[in-house]
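Sending over a structure as structure tokens; questions will come in a sec.
For this view, one protein chain was removed and the others were kept in their places.
Up next, chain A:
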Amino acid sequence: MEELISTIPCREHQLQDLMDLLGEGDEPLPYSLFVSGSMATGKSLCVSKLLQYLNYKHVFIDCIECYSPKILYEAVVTGLTDQEDVKCDSMWELTNILNGVCVQTFKYKPIVLVFDRAERLRTMDQNMLMAFLRLREFCNLNICTIFVTNLVNENFYFKMGVREPIKLYFPNYTKDELFKIIFLNQKSFVNYLLSSSDACIDGQLKEDLENPELFANFLNAFLSVFYRPCRDLIELQHMARVNFVKYCEPIIKNEIKSTDLTKLWRHIAPILKTSLELLYLRINTSKSVQSPAKENNATLEETTRSYENTLKEELLSTKTFAQSFELPYYAKYLLIAAYLASYNPPKEDKRLFMKNHGKQKKKLQQVRAKAKITEKLNTQLGPKVFTLDRLLAIFYAILEDKIGLTSNLLAQIATLVELKLIAGSKEVDLDVSKYKCIVGYDFIAAVAQTVGFNVRKYLYDFI
């Protein structure tokens, strides 16, 4: 037990509670347990490690993998009987197997079924979940079902009521606990650092980098920035890993001494701030990162990291992104018109786009001033649908030079639809077609800038 507690730090209480409830091998198990807590609070880990430690027969079922009742039942049967190709279509067949083969093999030995990410069970089949909550009523086995989820119990509400499970809650780690847990992996962080650096590192430098104190200092700085927006251990470990490399860069280059904490802090603080923006935005690195204890393939990490950097640039400046769309001149105006049509109320079109609107504009400002209290800006409500003729009307209004309605113009609308900048049908029909602009304000502002157009001036919300 001591050993178990030391491998899962900061979860002594929860382990002890679970341990008490599951008892010793020959005691009756409870009907069902409900284990909840936020992401990455160690729920599944504690449950599975403890069951291994207790050496109970158990089946661990991920309800995302087992996405249909049939697959789920069969996973249970396979887990219990070690038969590979079983067929089990219904709860009835499952109870038959439990009462048949399983009673013979297990007698009254403890059996535990763990359903991880159990929130999925709700949408599968309510009766199934209700039946699992009272599985013991249906078979003469010492069997217990454990539901692991990050939703609270109230979200598992049943109109007809259920047999209530015993509930356990895993609270989030505190800042100190997070520190402790991440710090346990210090070695893997250093290894990662060493393997990802090009320079050859040895002797004194290597010793400096391996010094736990350096990592502790880094971690303190890191958590002081990241603890506020993020409590997810997995995410934090990932970010810490990336940033630790940056933290050590000047040390490796011999620019800052590893003991000069203030300088190091001044070096890392802005970096942390910018990388805060990357939080959660990583793609597809989850596998290699989730287990920092494992040795990672350095080259793989390298590529993902550079990919991340490009992604960062793209995401962070919608501007360059928008400008990277090389749209034809009129298409840009069409897009702007579409945006304006989406975010302006149609009845204001006249005032906004008529050439002589000096007087009305003032009036409008007064109207707006009053309306502002409502705070419900059109730009917050999302785009509205507009018709093609309205789009064209606005298009001609904002365009300085006169051009005719050519089929070329209509074709460009189709292109915009294809590029997923506006939504609607690709078939352009003057009478029935309806559209909606689906790009954001930042994007449209950038596009408008390239043609020297001020969008704000024509947005009802901003007048």
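Methods note: contacts are C-beta pairs under 8 Å (C-beta built on N, C-alpha and C of every residue); 3 or more make two chains touch, one makes a residue touch a chain; residues count from 1.
Here is the rule we go by: contacts and distances are computed from a predicted model.
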Chain not present in the shown complex, as UniProt names it (candidates "Origin recognition complex subunit 4", "Trm112p-domain-containing protein", "Cytoplasmic tRNA 2-thiolation protein 2" or "PPM-type phosphatase domain-containing protein"): "Origin recognition complex subunit 4"
Identified contact with the non-displayed chain, of A:Thr95, A:Asn211, A:Thr415 or A:Gln449: A:Thr95
Touch criterion as defined above, residue of A:Ile5, A:Leu21, A:Leu205 or A:Val451 at the omitted chain: A:Leu21
From A:Leu276, A:Ala393 or A:Val451, residue that would touch the chain that is not displayed: A:Leu276
Interface with the unshown chain - residue positions in chain A: 20-21, 23-24, 26-28, 30-31, 36-38, 41, 90-92, 95-96, 107-108, 127, 130-131, 134, 136-138, 140, 142, 150-155, 160-167, 169, 171-172, 174-175, 225, 227-231, 273, 276-277, 279-281, 315-316, 375-377, 379-383, 385, 423-425, 434-436, 438, 440
